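Shown here: the complex without one of its protein chains, the others still in place.
On to subunit A.
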Amino acid sequence: MTSSTNPAIVATDLRKSYGDKVVLDGVDLMITEGTIFALLGPNGAGKTTTVQILSTLIRADGGDARIFGHDLTREPDAVRALIGVTGQFSAVDNLLTARENLTLMADLCHLGRAAGRRRIADLLDQFDLTEAAAKPVSTYSGGMRRRLDLAMTLVGEPRVIFLDEPTTGLDPRSRRAMWHIIRALVAEGVTILLTTQYLEEADQLADRVAFLDHGRLIAEGTPRELKRLIPGGHVVLQFADQEGLDSAARTLQAATRDDAALTLQVPSDGGVGSLRSLLDQLDSASISVAGLSVHTPDLDDVFLTLTGQPDTRAGRTHHERASAR
């Protein structure tokens, strides 16, 4: 699979609990250098805890992890020299300006004065913050703050970047801008571990995706592989009244009906041919359809299938992790 390339992050059997609450229940990760790995999961799945452990912020109760071969617990400073973290809650100094924040980072990364200034000017420019550079961060919008946050992470030119929900709370335009920045980073060879609740984000950005649920990885693979885990797409037919729904349901045996919404869900690959034959079938039965939408499988379906129906999960494919211990 990826054994021929260089692993940036390797974690084995990470465990963490707070009191009785098990947050991570044996998580394994293998992330190749120069790729984006997305950790997907609902709130409380353990995404942030995973990032906190891998970025040396907290210690795991069990298991071990290495970043470019450096053990997290034995050589934390070697690890810290390689990584950068942009958390869910902005890690900027609100009392300082953007330039002062970046200068603080440059000084802490021990960049020389001239090198530091150059790097800061470049980052301000790259993140579109030059104009606001002299204003206190407390006056910034959410998007600007997030950009500054990431710019601060980049001052030390980390080789591994942890992005914990980098676009949560951002408007669509800022989100696109952030995606653009993330893609550019990976193009330069940086390795990124991204956590997100947005399946579209993982689909857009990630080379590999893992689903985290209740502290366990329940599936892992490329977005394409994961989408193959669930049955194909479907067509949703909307009807004006109960009568239409009834007659359509009689005609299309394989469909699932929703009486409250007056819709019928028909399995389909979403192709033009199958759509045409579906419509022909309805026409010949003189059933009028009020609306139609084609639904191709996305990661949302994968996630809901994997987490919503735990009974049907076991033994589906080799991508699945055994959840029983």
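In the analysis below, a contact is a pair of C-beta atoms (placed from the backbone, for glycine too) under 8 Å apart; a residue touches a chain by one contact, two chains touch by 3 or more; residues count from 1.
Heads up, the rule we're going with is that contacts and distances are computed from a predicted model.
Chain not shown in the complex: UniProt lists it as "Transport permease protein", one of "Glutamyl-tRNA(Gln) amidotransferase subunit A", "STAS domain-containing protein", "Cytochrome c1" or "Transport permease protein".
Touching the missing chain, out of A:L96, A:A121 or A:A249, is residue A:L96. The chain omitted from view is touched by exactly one of A:D71, A:D107, A:D122 or A:D258, namely A:D107.
Touch with the chain omitted from the figure is made, among A:A11, A:I31, A:A45 or A:V85, by A:V85. Across the interface with the omitted chain, subunit A contributes residues 18, 55-59, 77-78, 80-81, 83-85, 87, 89-96, 100, 104, 107-110, 136, 152-153, 156.
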